[in-house]
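With one protein chain removed, the remaining protein chains of the complex are shown where they sit.
On to subunit A.
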Amino acid sequence: MTHPSSALPRETADITARRRDWLAVLARASRCDLEAVLADLPTVPGYTLLRPPESGAIMVRARAGGSGRQFNLGEASVTRCTVRLDEGTAGVAYALGRDRRHAELAAVLDALLQAASGGADLYEHHIRPLARQQQAARDLRSRQAAATKVDFFTLVRGDG
């Protein structure tokens, strides 16, 4: 499969990459974080639920060692939502778990982040700090895990 953004003009590809980035941050954030972001905005625009939040299951696939054969790791619950702001921009969200409110808030924020005016501000003041928090938490976890790492090795057995 070709990369969906490879055929797009540079500017669109750039937006797609940034959007992928903030969609991941919104999906990983807690519902409280997203409520706080929205509460902080001067006005919350009206919106329509094009696809009301709905939960389902997806198959999570992985590769052994990150590069080996693909296998099914297991199923995970996912909730998705699509909204359209009254001015027309649509926002989407897919988030692990079954929190419908989380998906709705994330979809609204996705739409707001795409806005030509205010989108960049919103990203700088609210999304980037969330991204930093998430990165720090991930780093901490991987350091803690790394500290318990054991290297196994086998001594060469003698022939006789």
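Following the convention adopted for this analysis, a contact is a pair of C-beta atoms (placed from the backbone, for glycine too) under 8 Å apart; a residue touches a chain by one contact, two chains touch by 3 or more; residues count from 1.
Note that contacts and distances are computed from a predicted model.
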Omitted chain (choose from "Phosphonate C-P lyase system protein PhnH", "ABC transporter substrate-binding protein", "Methylenetetrahydrofolate reductase" or "Anti-sigma factor antagonist") - UniProt protein name: "Phosphonate C-P lyase system protein PhnH"
Touching residue (missing chain; options A:L49, A:A62 or A:L140): A:L49
Which residue of A:I15, A:L41 or A:A90 touches the chain not shown here: A:A90
For subunit A, residues in touch with the removed chain: 4, 48-52, 54, 82, 84, 88-90, 92
